[in-house]
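The complex is shown incomplete by one protein chain, all other protein chains being positioned as in the whole.
Right after this comes subunit A.
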Amino acid sequence: MTSANKRSGRLVHFFFSGVIRLYMAGKQLLKCELSFPYDEKYVQIVESIVKTKKGYRCVRCGNENQQLFASFPCARCKRICTYCRKCVMMGRCSECNPLVIWTGPIPSTFFSSPLKWSGKLSPAQQLASDEVCHAIDRNDSLLVWAVCGAGKTEVLFAGINLALSHGKRVCIAAPRTDVVLELAPRLASVFPSVDMAALYGGSEDRGKLASLTVATTHQLLRYCRAFDVMIVDEVDAFPYSADPMLSYAVERARKPTSSLIYLTATPNEQWRYEVKSGKRKAVMIPARYHRHPLPVPTFEWCGNWQKKWRKKRLPSCVVRWINEHVERRKQAFLFVPHIDFLQQAVPHLQQFHPHIEGVHAEDPKRKEKVLAFRRGHIPILVTTTILERGVTVPNIDVAVLGAEQPIFTESALVQIAGRVGRSAQHPTGDIRFFHFGKTKAMLKAKRHIVRMNEEARKRGLLDE
């Protein structure tokens, strides 16, 4: 009787530990999130908030900004308890709520050549793809510097294939949910046999540890030493560039020996210097897959547009540009610096054409409006910098009003210019920067594009 009990007990234990292992492997979770008993053998329990010389530090997100710590009368520990406000949306890290970090083994799954893709890479893509494979094989880090529209995702396929057939876990992290939602189905279609997880705020795959993970950088805060290959898309994009928490999360989520691959179209100055001096390994794709040069922006002085706007008037060159596009029925993006200006300007612009619309980050109808633009229902879409990347619509023009504003950095302007001429059918287009005095960022952006074209020409990657 007792032995039977013992056996069933062991069986239950075995079953639970299996499930828990699957759930906990590669994770760092808050103790209050775990409603089941866990095997102390395979976990390490650490304080989530530690005291340092400067004050407090959050172990999960690396936050050391003292303004982002707060305290409250905690009912659990009956004391005044300090917590981190920076990562509170992922569950509260407080003094009485430690982190449970998995230290046990992480099971790995081997696939034999799971890639099902028949496309062909361009010579420049092939070169980059080989470099990626090489870096993954040797657990190295690599920067893939590819112009907008070069076909960065395809460059990764061979590398991911290699990693999966070696039983490695791969994570592709992107700063924004939109990118994750676009990337996940694309990868699922070329790796049909691989278990995949798409992680973002409110996703159904939460808590899954799959062989191939596509995640927003925020979600990586739940992982610790979990991935053999970490690919970070759009490293220069907001919020990754502005928030040290996200690079901390990336570092923490990957294994100590793992490969780290960055993808970007516009690396910052420091990185470009490191590439130039050979401190950082990089591979460049200076031309688009369709072998046409990048369209180069033109500058047009529009006077003090903000002063004019106070009298509800727009500069005459901008009005001309809008009229031209409405008449020729050529779709265009008009980028503006601020939400406030956008909200005032859209009703005014609707006098030119009633279907002109505006979108910004907090717009609840953002998705619908972008979709309507794609379908051709909106002649001109006025937008803030949120649409600077990711959105690909064939045959459009782009203009920036107030290109001298500080929000339009070099990388933002390069990305904006990168919206034009994406498809092989319409590889050209007009990029206009309406400005009140050229800035360094504008000049640098233009120089950046011109240089990329020169580089591509030198390597024979263009048909002209």
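As a working rule, contacts are C-beta pairs under 8 Å (C-beta built on N, C-alpha and C of every residue); 3 or more make two chains touch, one makes a residue touch a chain; residues count from 1.
FYI, contacts and distances are computed from a predicted model.
Trainee: Just to verify: the chain that's not displayed, which of "Thiosulfate oxidation carrier complex protein SoxZ", "DNA utilization protein GntX", "Probable septum site-determining protein MinC" or "Sarcosine oxidase subunit gamma" does UniProt list as its protein name?
Mentor: "DNA utilization protein GntX"
Trainee: Which of A:R76, A:R186, A:R206 or A:R320 touches the chain that is not shown?
Mentor: In the complete complex, the chain left out is touched by residue A:R76.
Trainee: Check the options A:L22, A:M89, A:V319 or A:L371 and report the residue that touches the missing chain.
Mentor: With A:L22, A:M89, A:V319 or A:L371 as choices, the missing chain is touched by A:M89.
Trainee: Under the stated touch rule, tell me which residues of subunit A contact the chain that is not displayed.
Mentor: 32, 67-68, 70-76, 81, 83, 85, 88-89, 91-92, 94
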